[in-house]
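Complex shown without one protein chain; remaining protein chains in place.
For chain A:
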Amino acid sequence: MTRLAVPKTYKLYLGGTFPRSESGRVYEIRSHDGEFLANAAKASRKDARDAVVAARSALGGWAGATAYNRGQVLYRIAELLEGRRAQFMAEIVQAEGVTPAAASAQVDEAIDRWVWYAGWADKYLQVAGNANPVSGPYFNLSVPDPTGVVAIIAPQTGGSLLGLVSAVAPALVSGNTVVVIANETMPLSAISLGEVLATSDVPGGVVNVLTGSPAEMAPWLASHADVNALDLVGAGDLDWVHLEIDAAETLTRVLQPENGPDAASPSLARILAFTETKTIWHTKGLI
């Protein structure tokens, strides 16, 4: 008795919902040996624009949440990933053609990275902030604030889940909201991560996942006046110099592409890359 295959058509993850691409386009995702796996939505520039709108409207709530609460929410994602590790492993094996042991190691590392970044949520402030000495009866405090909406081009090579997590998690720590263009040829981990996020405590719109062509969407995100920072970590194969020039037109902070196995390796610098330093003067009590 043979069963009909039920191939899935994946959608985008925008504003906490799973819409089809506005353009109606899809593209085929194939395994490492060319076998059909599923259809994914091929997002257009209008989907990218909608994603920015969703990210902008989610920013107030996410940046306004307490650092402790953000840490808990990020940790909960790691818990949910742990619960669905079999699915992520299977997808990695199919897409990347690696051994189950290697896939398992990648999922482990991705989960560990979430936990590591979750821990930073209520600690990076102490490390990066400062009480500055000034010649007057004032407290002078420098504190990092989230930059705002961060557009990320996820790593297009290497581990499909680990690359995405490594790029998205650090931006979320300080309270930024994210629009991420997933790995074009291996987007399944990204879409599944979207499904995890939708059932976690992450408010809708904090992470928005676009699948499709980075070459097509990146210029629109780079030049978008409402995007505050651009992480080009996976844009090495694109004409990224022009993306950087476009981004400069609207004063967008830019992180340049990284290549190799250590791309987007965990660091405090990646958290601080998407913060702005705010300095406050406050009178000392005149008692």
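We adopt the following convention: a residue touches a chain if its C-beta (ideal position, glycine included) is under 8 Å from a C-beta of that chain, and two chains touch if they have at least 3 such contacts; residues count from 1.
The rule we apply is simple: contacts and distances are computed from a predicted model.
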Item to check | Chain not displayed: protein name in its UniProt record ("RNA polymerase subunit sigma", "Probable oxidoreductase, LLM family", "Cytochrome d ubiquinol oxidase subunit II" or "Deoxyribose-phosphate aldolase") | outcome: "Deoxyribose-phosphate aldolase"
Item to check | Chain not shown: contacting residue from A:N208, A:S223 or A:T275 | outcome: A:S223
Item to check | Touch criterion as defined above, residue of A:L12, A:V52 or A:I271 at the omitted chain | outcome: A:V52
Item to check | Residue among A:D47, A:E96, A:D231 or A:D246 that touches the chain left out of view | outcome: A:D246
Checklist outcome for this item: Note that chain A touches the absent chain at residues 49, 52, 56, 220, 223-227, 246, 249-250
